[in-house]
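Okay, structure first, notes after.
Certain chains of the assembly are absent from this excerpt, and the rest are unmoved.
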Amino acid sequence: MQTIKNSPGTFSYVIGPYAEPIATVKPGETFIVETLDAFENKIDSPDADITKLITLPYVNPLTGPIYVEGAEKGDTLSLAINSIETTRDYGVSALIPEFGGLCGTVFTRTLNPPLPARVMLHPIKDGEITFSEDLDIPAYPYEPFYGTIGTAPEVEAISSLAPGFHGGNMDAADVCPGNTIQLPVNVPGALLFVGDGHAAQGDGEVCGVATEIPTRGSFTVDLIKGKAISTPRVISEEYIMSIGSARPMEDAARIAFFDLVVWLEADYGIERLTAYQLCSQVARVRLANMVDILYSVVAKFPKRYLPGTASA
Amino acid sequence: MQTIKNSPGTFSYVIGPYAEPIATVKPGETFIVETLDAFENKIDSPDADITKLITLPYVNPLTGPIYVEGAEKGDTLSLAINSIETTRDYGVSALIPEFGGLCGTVFTRTLNPPLPARVMLHPIKDGEITFSEDLDIPAYPYEPFYGTIGTAPEVEAISSLAPGFHGGNMDAADVCPGNTIQLPVNVPGALLFVGDGHAAQGDGEVCGVATEIPTRGSFTVDLIKGKAISTPRVISEEYIMSIGSARPMEDAARIAFFDLVVWLEADYGIERLTAYQLCSQVARVRLANMVDILYSVVAKFPKRYLPGTASA
Amino acid sequence: MQTIKNSPGTFSYVIGPYAEPIATVKPGETFIVETLDAFENKIDSPDADITKLITLPYVNPLTGPIYVEGAEKGDTLSLAINSIETTRDYGVSALIPEFGGLCGTVFTRTLNPPLPARVMLHPIKDGEITFSEDLDIPAYPYEPFYGTIGTAPEVEAISSLAPGFHGGNMDAADVCPGNTIQLPVNVPGALLFVGDGHAAQGDGEVCGVATEIPTRGSFTVDLIKGKAISTPRVISEEYIMSIGSARPMEDAARIAFFDLVVWLEADYGIERLTAYQLCSQVARVRLANMVDILYSVVAKFPKRYLPGTASA
């Protein structure tokens, strides 16, 4: 089984068509991807000065591009996530001035004094994560996923910090082991990029940083030939899901629900306005991020309400 | 036990200080409230012409105002929801032109042709709801809550269709039996309004209408004297929750998380920036509505991560 | 000519149908309105502690309600503004913590430390305003208008700090002498409220406060019977204008342009999609406010491009 990783100094900070592939995979193949954490594994102490260690745009390094044999524009890439291991015994979270959900940012520009920088290391052991060894706060479970996963647009090279129709930095906890993510193919070989492993994350990732980890992940890749999707989709045992990324946040929700509704019509035969009315009764939503360049919202339809499921 | 309902023609279409109380309750008292559905119980057939039956601003009739003895500005009203029964054997949902999450509206004004009006009746029986007797879609559970619940602002009279700092039309499924909602007191007697029963609802209430029902609900009221809250809070067995309502949606999320963070600091001793960083690891979010005059977002902190809980 | 003013203690802090009219005017009548400034004329020194002088919701006192004889729901109120005099020889501006366009607010909630409070008095003399007697900044012209003007909704009482379909706190500098504003009539007598005089204002009113003055203004009132408008309109010698108020700001712009386009179709015979395409070539926009409860945008169509104007 091949293990894919970038050499030091060759990580990608954009998702685009301009870098040479570092590996090739075939439909049906299972492979391993190794990723650095979003801070390039540079933080090993709570005393680290994060404002010096990270220098835009060299943040959130991605492993890739990975070339998928046979992928052509108009296909859909299907990636089953088999497992995600952390390759370090702690995660890192941080407060980064002018970044986050509850502070002025480079977009929501304010004249208020900035919040301070802060770094925390969160020990990971036996499937549990300790928030702080100094505080009496119970451990939370190791529930890993990839914060960033995407395929190259046709001509754009999009910051690894941004989500979008190509996937990218969605910070959606549904991109986790056991689930399958579908991504659009816009260029030959699809050009897949993966990174930003999270050991756990709160919905919305409100301070802008999750429990960041370097990872070793196992994927099985497949292609859906000749079927294009307009925004990322995820399938789990329980849900079919569409992810929208936009600002303002309601537009992210609109993109996600629009795609879910047309999906229910196209693949499950529920006329679209009926699907719209049905979603209003039974859909679920995850707020994936409220901090990135675009916000991401996951609209989820429970599989148990798909037509004919009752008799299954 | 007193049962509180409005006489026909006296329902409230605003939440404000200008109407005479219809009943008085005392702290500690358990009482029953009867409510009409959001369409004033006028829809009894899928052939109903909803565009004629509802005439703004006479939509979403509320039961109230209910005067709470001893409530003064600066207190917090605490309402335990004991139960919510539907008083009809079906719920109603609908598509209403120029209203909903995936269409042009009076705010997001577009020149596109409108979507059609539609009405569906959803039979409710044995704790299950049938979406359609004509479609092979499995039944969904009866999980009732109040879409609208709020207390009078000091001088404003706010449409029963709008949520806000006063509560109102939040459409948050967490306002359900077993949970306790806290609302601000701005005027003597608090002046509580309740309505908009939902037998079930998808997150976001994407088409703008849930499974609407008339109800009989049981509440137990209490006062937290001398403690003011700035936005509604809900407490369940599993979570403490703050609700933000605003447009754009990210501001609703900001209000909710800001309140959750200051709550964790004030009542649980977690310094606020630490609470902010902790929420980024373990918080949960419900998108309550993406269709009303303001959007509502519920930020949830799992009680199991409160300090000292591990030893409990 | 009657002069209309409220007695001390009777000013309105909401625009709604619940207060008794303080005066009655007839269509065709010219009358005088006297208003306090937005801070109730309480600030007479740069050392004033604005955080103590103003207590929500008792800010932005309005003169009214003024009953217009013969006005009925479905009519349009037409108000020609003849003149606006300041009744004080200085204007007041201020920085108010948690209010303004470049700081965290009660809606755009942030954890950043707040900005400081500040008060400035701006001397007004001979049609010019001195920003500061200590700074070498040239005087700016006295260009007065009413920041707040509106008519009662049918059942809501809307904060005097909020703009909306009813008019209200739009902070649109086009509501000035020489221009005519049209407002919807929702209740018998229309119930007009006026206040928030500004001696001058920058577009967007970015810090949240203009050069605030008490005023004596002259209006001539008229009714357009049986013609309803959905959002305020203003007519000047140069432009026809529609005002939209909403959040996010793009929705304010959509409301304004939508109304302008349907107006061009209904009254000037330009088919609506043609009007839409024409506005994209020649329309002008004023950002009225980026600080209030809703943002306000004025979409302007130059009268010189109205059909047939060339031959006039």
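Residue numbering begins at 1 within each chain, and the chains themselves are lettered A, B and C in the order written.
As a working rule, contacts are C-beta pairs under 8 Å (C-beta built on N, C-alpha and C of every residue); 3 or more make two chains touch, one makes a residue touch a chain.
The structure displayed is predicted, hence computed values, not measured ones.
In this structure file the full complex is assembled from 4 copies of one chain, 3 of which are shown.
Please note the rule applied: only the chains that are shown with their structure count from here on.
Of all chains shown, the one whose average CA position lies nearest the global CA mean is B. Averaged C-alpha coordinates give centres for subunit A and subunit B that are 32 Å from one another.
Centre-to-centre spacing of subunit A and subunit C amounts to 45 Å, using the average Cα coordinate of each chain. The multi-chain contact residues of subunit A, meaning those touching 2 or more other chains, are 102, 115, 248. For subunit A in complex with subunit C, the residues that touch the partner chain are 102-104, 108-115, 248.
Within the complex formed with subunit B, the subunit C residues making contact are 13-14, 16, 18, 57, 106-111, 153-159, 230, 244, 246-248, 251, 254-255, 257-258, 261, 272-273, 276. Partner subunit B is touched in their complex by these residues of subunit A: 93-95, 100-102, 115-116, 118, 120, 122, 129, 131-132, 135-140, 200-211, 247-250, 253-254, 257-258, 261, 270, 273-274, 276-287, 290, 295, 297, 299, 304-311.
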